[in-house]
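Heads up, one of the protein chains got dropped from this complex, but the rest are sitting where they should.
Moving on to chain A:
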Amino acid sequence: MIYRQLFGFQALRCRQLKQATHEAVKHYLSLPLPDKNTPIKDVPLITLDFETTGLDAKQDKLLSVGYSQVNQLKICLSTAHHQIINCQQLLTADNVGIHHITDQEKSRGEQLADEIALLLEAIAGKVILVHYAKIERTFLQQACLELYGISPIFLFIDTLALHKQRFDQQTIPYDPSELRLSELRARYELPDYYAHNALSDAIATAELLQSYLYQNNLENKPLKNFLSW
């Protein structure tokens, strides 16, 4: 954290690159992150959403992953990706044999590793866009620690944090529930969408960012104004 503040996130990335051993992480760290002064409209983004069984990255499980690239603030569905992580043992643990569960655990572990590797490749050189960064950040860090023994730097834009900041600055009294994705979308008169699918939530978040930037004339502001640590 101190290192990043002293030398910036690019320097941190270079230092981590030297320490990394695993190919997937090395590749991720080898691509430069967007410069903090790039206008936000030109920053390559990945809009991302995880569905999980809970908030604790150490205990809870990742259920599904959905993401799509956002280039020049256009959501490119050709890059849209959605994957459900096998989680049957969670539902049936009581009534199947021990051996069987181990098997499923194993296959689940492999599937998770593949998904994280794919994700790292997709987010290399990009900024991650999420609504409420805590989940994606902690689960991604935890997964990287478990798989690669390192938690590489990720850049996040958090539409929840951006709106919270905005409400706080304007000293608008608000109910925390108003910061929910669907509530904020309604505020911008965005169409209803089917919530709680990782990919549709990710797309919904990207649309929210579009409205936030365009309606407030922020699309030419530098990336650094939007990053969330």
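Rule of thumb we're sticking to: a contact is a pair of C-beta atoms (placed from the backbone, for glycine too) under 8 Å apart; a residue touches a chain by one contact, two chains touch by 3 or more; residues count from 1.
Everything below uses one rule, namely that contacts and distances are computed from a predicted model.
Comparing "Multiple sugar transport system permease protein", "Cyclic nucleotide-binding protein", "Dihydroorotate dehydrogenase electron transfer subunit" or "Amino acid/amide ABC transporter membrane protein 2, HAAT family" against the UniProt entry of the hidden chain yields the protein name "Cyclic nucleotide-binding protein".
Across the entire complex, the residue among A:Asn86, A:Ser182 or A:Ser200 in touch with the chain not shown is A:Ser200. One chain of the complex is left out; on chain A, the residues touching it are 66, 72-78, 80, 82, 84, 189-191, 193-194, 197-203, 206-207, 210-211, 213-215.
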